[in-house]
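Single-structure report; data block below.
All protein chains but one are shown in place.
Residue numbering begins at 1 within each chain, and the chains themselves are lettered A, B, C and D in the order written.
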Amino acid sequence: QDDTIKVGILHSLSGTMAISETTLKDVMLMLIEEQNKKGGLLGKQLEAVVVDPASDWPLFAEKARELISQDKVAVVFGCWTSVSRKSVLPVFEELNSLLFYPVQYEGEESQRNIFYTGAAPNQQAIPAVDYLMDAEGVERWVLAGTDYVYPRTTNKILEAYLKAKGVAEEDIMINYTPFGHSDWQTIVSDIKAFGSAGKKTAVVSTINGDANVPFYKELGNQGIKAEDIPVVAFSVGEEELAGIDTGPLVGHLAAWNYFQSVEDPANEEFIATWKEFTGNPDRVTNDPMEAHVIGFNMWVKAVEKAGTTDPDAVIDAMIGVTVPNLTGGYSAMMPNHHITKPVLIGEIQDDGQFEVVWETPGLVPGDEWSDYLPDSKDLISDWRAPMSCGNFNVATGKCGGKGT
Amino acid sequence: MSGPETETLLYLDGVSVSFDGFKALNELSLIIQAGEMRAIIGPNGAGKTTMMDVVTGKTRPDTGTIYFDGNVDLTKLDEASIAELGIGRKFQKPTVFQHHTVWDNLELALAGRRGTFAALFRREGSSERERIEELLGIIRLGELRDMEAANLSHGQKQWLEIGMLLAQEPKLLLVDEPAAGMTDAETEATADLLKEIAKEKSVVVVEHDMTFVRALGVKVTVLHEGSVLSEGTIDHVSEDPRVIEVYLGR
Amino acid sequence: QDADLRDLINGLAVGGYSETEEQIAALAATGDPAVVPVLEALAEGDVYARKSDRMVFIAEKVGSTYTLTDPLTGETVDEVASGAIDKIKVNNRLRRAIRTALGALTLMSPDAGTRRAAAEAIFQSGDPDAIELIDAAIEQEQNPSIAKLMREARAAAVLNSDLSDEEKVAAIEVIKTRSGRDSLSLLIPLTEVEGPVGAAATAAVSAIEGELAMWDAAQNVWYGLSLGSVLLLAAIGLAITFGVMGVINMAHGEMVMIGAYTTFVVQEIIRSNAPWLFDSSLFIAIPLAFLVAGAVGVAIERGVIRFLYGRPLETLLATWGISLILQQAVRTIFGPTNQQVGTPSWMSGSFEIGLLQITYNRLAIIVFALIVFFLLMAFLKRTPFGLQMRAVTQNRQMASAMGIRTPWVDAMTFGLGSGIAGMAGVALSQIDNVSPNLGQSYIIDSFMVVVFGGVGNLWGTLVGAFTLGIANKFLEPYAGAVLGKILVLVFIILFIQKRPRGLFALRGRAIEA
Amino acid sequence: MIGSFIRNGFDRSAFFVILVLVAAAFVVPALALYTTPASPFHIPGYAIPLMGKYLTYGLLALSVGLIWGYCGILSLGHGAFFALGGYAMGMYLMRQIGTRGVYGDPVLPDFMVFLNWDELPVAWYGFQSFPYAMLMVVLAPGILAFVFGWFAFRSRVTGVYLSIITQAMTFALMLGFFRNNLGFGGNNGLTDFKDILGFNIQAPETRAALFAASALALALAYLICKSIISSRFGKVIVAIRDAESRTRFLGYRVENYKLVVWVLSACMAGIAGALYVPQVGIINPGEFEPANSIEVVIWVAVGGRGLLVGPIVGAIVVNFAKSWFTTGALAPYWLFALGGLFVGVTLFLPKGIMGTLGGGWTALKQRRASAAAEAGVSVTDTDGPDGGRLKTEPAE
Partner (left out) sequence: MNEQSEAVVAEQPAPIAAASSPAVETKTAGEPILQAKNVDLFYGAAQALWDVSLSAEAGKVSALMGRNGVGKTSFLRAVVGEQPISGGSILFDGKPLGRMAPHDRARLGIAYVPQGRDIFPLLTVKENLETGFAPLKRADRTIPSDIFDLFPVLDSMLRRRGGDLSGGQQQQLAIARALVTRPRLLVLDEPTEGIQPSIIKDIGRAIEYLRDKGTIAILLVEQYFDFVHELADTFAVLDRGHVVASGTREDLDPEKVRRHLTV
């Protein structure tokens, strides 16, 4: 009946999150255009439906509802912050549609209608800490984050993990700052003080978005060099670095599943297409963009496999779908709706790119329920029939958390 | 300190007010008896308006005592409590509620309970309406009853404010320059009106119009530099050379 | 011998980080200054291995190809495409190793700066193998401050060695005189040690910590002043458009943003046309930002605000709309992401007064904020325009009747406030993101400062900004950044109860109701 | 007494507004539930919570319009009361989830489980009970407003000073609620509600009922506001707005009057928040953002703050515009449209949409004629009680 298949794009184009999410809207438009050039999908052209939830969380839910009910989109790619995902989650469940979520997040969630193409904590935070311990010999840890759920949860997991590795309580300093914090003088000097106890110290940063630029500027100005106190960040990618003079930051680290600098033919082609699409040779690429590439290709493949865009069929077909990622491997959709990803540790270079200094030997499957949180270590998720459960408790053998 | 004798309605003793070192009132003492009308004159800047400010709670005195109606200490009360005690005031610069009609201005001023609860549930009775009609007649704004006060001329606002003062039915009326901006005929009418009121209430009038003050025919107090310079009948003070010097001129 | 060196250097390309690290140590152990250039280049990431023969060279990118230089002779050897060479990767651990190696190798360098850096590097690494080298260097050192540094470096190395306890106690005494955090990091681990060394270390640590506590208070004041100056800059334009003119100017933040983007554009033009001007870029940007933001301000006043005098609350609605439009306009023109605004070299880094660390950019901002403030003050108090401006804002109609050209004064006043906001944007571009959201992050703080200080009083804005800045910075270490901020807000609320018209309330019968 | 109070306010325009709202409360759900999609009168299911949301915004705007338009209190922090009401409702809804949370904990909401909370914080006690939660919907904002207003009005904090401290209040609350360890779900807030009073929150019937409840609540609130402003009380608060100090000299306790409207307005905002949350499905600290509160003021100004319907219309128009502009090809540019709307309204509809419609052309003409007269802000009256205050009201 319809001559196009509609694809919803639910990313903020205004408000505080526009800075990160606009790029994801653009990359989706590009992917759809490319797909259409290849002849579309199931013989139909794809049609992008763009809405602007304006960094307003309830508006995300409203717009999701509109996309599904009114525009009848087959799938939605969207959200960045966890709160926006939490806001739309019941809508996707109620209206039985699909959402691809491309950003690294705190885990502790697995929902039938959502596919998590960003990293779970075990695909980013834990390997990064391992690297610092092994390669840099770090013994003392500053966990600095913006005060919200993702850093809080990640730090909870890291704290448990570090303690399990024998790190003492007093060798962990946890610090939270408000969103958009811009005066880092005190905290940077506190970090310096903490780092002067004679043990190798590192900062694990879950500082979000806009607060990073002033943070790094202050680090640079107070003369904290990566050789002395390295900072490994989970939310700083190429886009964020594009706003800073990275000269003083060389050597600080980030953990991601993708870097623009990774040399791989698929990546080079992607970068070239992107630069052409945006008409800007300076535009960079980053990890969430790759996640959308993977997610989109997986969805295309699953639709082809199912022969329809019917949500139930596609959801079933998704599991097991494997597509090449942009760093030379193949990512697969796991039964828990998370994907397998390589974990890369990169050092900031003075051209604003990262140079990979370490990577996991193979791909790491995303672990939605952390093994380091007491109430989730017994949970698993498997959306295949017959289990078809997002929170199966292996201890009680029942679906539905720890039960009563 | 025990309150002064009961005949006294308003009692000021040794009241001083200064602004950034400038003494607007300087050890001012003044007694108004119940049922008395008093005219207060004095040069511009003598402190007449400030005296009213101090009595009505707008300005706190630095030193001195003020008692009302026996032993109510006004320096401890705020504006609303003082108004509730029965002290009403007309301001030198007419101040009315710009966005209310003439009628509503009078209605708001009508004597009665001021509590929030009463205001929410009380309805305007016919006796109130009659009283407002009566006042409109007195201030000759009957035709403009539905006009927003903002659109009145200067003199009309003066009258409206006098009307509001009457509506309050206070025990003591403080009237700051009621005749300013009025024609001679209106000035006369105002004097008559005040004399009428003074039959039942105490009135303190500040005016520069000597004809008006003379028409009132009451005791006159002359203020100068924040304290009393001279006191007595109009003829007495008019002949006082110091009053001529600082106030009346030659 | 050169051949041996060459082999060692080629060895850098063999194996992973650990192997490279061993190779660096081996190079350092030669004690041959000839290896210094290659180590320096390695730290910079400029060392490559030629794929064809695994020979290691220093490479420099020229155009699309690389020029290979022999690390020992310094001769240009080859020119190759990027595909023909492999970069020898360095990570932080390697950089640390190189720093230590270079420290030992350059202790005798004729250049004082290099010697100082070398001593500093050894102090940091505390490499006991370097003790002999340092002893030799101390013998020769003429410069007393470098000699002191070397003695401290030696002491650090001693502490890591297996020398006698007396030696170590003596070393602790040396380090104790150095104070500072890095001394602590050397001494704290020793406090665990049994015997005289542990006792001496414990004593030294508590002495240093006592001293640090004093400096910390001073440091907090400095941070407070610095934050205060940022608040002042952000608020000062608003003190005009809102404080003096009474326009509830929700687009104020966007004027700051426009100033920051002006800086960005200026730097872009300089980068591509006149890179040597870069260090002066801010001096060019300041007047331009004033003009650009001022012009936008004048346009807003003429286009919208002037119809709203006498209805100040409506200005809230209109300027909010304008702020949305400006944000989106910038987003459309420049894109939604952060733009890179560089820091001139003279504003990078920091210096120390005692143990007080002062960053140049913050110092520059404090000075700039004060200059802007006092210039503005003088302008308003000393010029006829200032008088006319105040007259117009107090009673527009009467001012006009006095012959003051009110439309012109209004436009210029709003332009002035906006222009100052624009200049603030230049300064803020140095410490914050340059993005379309920039203005939003300052608007609330700006209103708080102006209102806290007392609307219509510029001194209030000044004192208010510094008060809030310092209060914030004294709370932060105890309460944390989030709670600290909450406490400051609660403080403002309570303070206004005490002084309902702000810190420097305008008084007099004209104001008091 | 109450009867006469209500009769006071119930004039023709009130009758009309209430009629429209009550009719909507019944007709809209009926059209949504009992017509087929083919019918021209059908209202699609997704539109119901959307329209319900507009109505709750209308109620919020009404609460701001009451204090701003009639009492001259410009609150830039009303979002705080709205959010508190919303949180009270959200907490009830969270407790209703029971063991259906991902961790299956019967008592603790999910976010507490994975952040290793052992027991329910005291603030959450009682919220499993609907009546208690509804009480808190009114009490939480009411008490905050009472305490805040008690101090502020007694200290005679007015004008922009009051506005800015209301903003500080909501800003502080926002930062507080962002903190995960306060126990309200941090920045993610409260979500994933399952049912309300035993009814599935996503069922069309529940949605329709919530819509109807919003419409009726708005109608009732409108009636109460209308009655208030028609009473003597209403005249007093307008007098306070125009000449606060003069009102004192007439013997009115200004702080009490202000406190009563202020608290009432906060409670209305709280109820709006409580109705909002189940319809949008989430409450999070973003609602405390100062920008949100400012937006409410904007709605009021757009609709016209001199009338009670103004704020309601403004809220609906602006939010409808927002929903409409943020979809489709122009989505990236919608802020131009919205910003333009705000500027346009101030310039061309100076009394807001309803003010201009209501006042008709005569009003507009009158304005033009006296434009010059209004351009002046009179600040020289020194002898009056409100002497010299920078008048924040138009001299119209």
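Criterion: a residue touches a chain if its C-beta (ideal position, glycine included) is under 8 Å from a C-beta of that chain, and two chains touch if they have at least 3 such contacts.
Predicted model only: the values in this text are computed from it and were never measured.
The chain omitted from view is touched by exactly one of B:167, B:182 or B:220, namely B:182.
One of C:163, C:329 or C:391 touches the chain omitted from the figure, and that residue is C:391. Within the entire complex, the positions of subunit C that touch the omitted partner chain are 384, 387-388, 390-391, 394-395, 397-407, 456, 506, 508-511. Panel shows subunit B; residues 19, 22, 41-46, 49, 92-93, 140, 151-156, 158-159, 177, 180-186, 189, 208-210, 246-250 of it touch the chain omitted from the view.
Criterion: only the chains that are shown with their structure count from here on.
Put simply, the chain farthest from subunit A by mean CA position is B. Counting partners per residue, subunit A has 13-14, 22, 147, 176, 178 as the residues that reach two or more other chains. Looking at subunit B, no residue sits in touch with two or more other chains. If you check the complex, the residues on subunit B that touch subunit D are 49, 56, 58, 78-80, 83-84, 88-89, 91-100, 104, 107-109, 114-116, 118-124, 150, 164, 168, 176.
Subunit D contributes residues 44-46, 49-50, 53, 99-106, 110-111, 113-116, 175, 178-180, 185-189, 191-193, 202, 280-282, 284, 286, 322-323, 326-329, 331-332, 334-335 to its touches with subunit A in the complex. Contact residues on subunit D toward subunit C in their complex (touch as defined above): 74, 148, 151-152, 155-158, 160-161, 164-165, 167-169, 171-172, 175-176, 178-179, 244-245, 290-291, 294, 297-298, 301-302, 332-333, 335-336, 338-343, 345-347, 350, 374-380, 382, 385-390, 392, 394-395.
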